[in-house]
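Provided herewith is a single structure, encoded as structure tokens, for subsequent inquiry.
Only a single protein chain was left out; the remaining protein chains are all shown in position.
Let's turn to subunit A:
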């Protein structure tokens, strides 16, 4: 009884509706993201800290789950077959179980606070993607300057070649292009080395 009351108290009012969230994510709405985050964080915090985790674990797990949801909505295959809250809870639960297993701290059953669904596939998909992105991150780190900034400016922030020329003081656009080409080749090499 006590537990149930607390959860409903914390979640009261502010939670956006599920369709609001989906539309908000599709439109990159900052306010919806914030309301979503604030609404369901207590639920996840409760799950993690009462299953031998810390508040930092809760933050990590929750953000991962939000990313899973985000990607799922963006890729267009999110159907509102269940409540968003249940989905988030289930993903967090699965992620946390996985992490507990890795730390071999898993002592049998998890102490649950909500209904949950099987989301193994989602979490696996997310995990594969995460691996690739982590690889990209370390490849970029190893790339060094000025290559990293050139790559980030051109490919990630969509800056034009002229801007890049001006920024790095290339007098010749052809030189800049060659430099960009070499940088990308190196990044590719670094990235595929890890595989």
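Simple rule for what comes next: a contact is a pair of C-beta atoms (placed from the backbone, for glycine too) under 8 Å apart; a residue touches a chain by one contact, two chains touch by 3 or more; residues count from 1.
Basically, contacts and distances are computed from a predicted model.
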Chain left out of the displayed complex - its UniProt protein name, from "Sulfate transport system permease protein CysT", "Nucleoside ABC transporter ATP-binding protein", "Serine protease" or "Acyl-CoA/acyl-ACP dehydrogenase": "Serine protease"
Full-complex contact with the absent chain, from A:23, A:97, A:110 or A:136: A:136
Residue numbers in subunit A that touch the chain omitted from display: 3, 6, 10, 30, 33-34, 37-38, 41-42, 45-46, 49-50, 55, 58-59, 63, 66-67, 70, 129, 132-133, 136-137, 140, 151-152, 155-157, 177-178, 181, 184, 188, 191
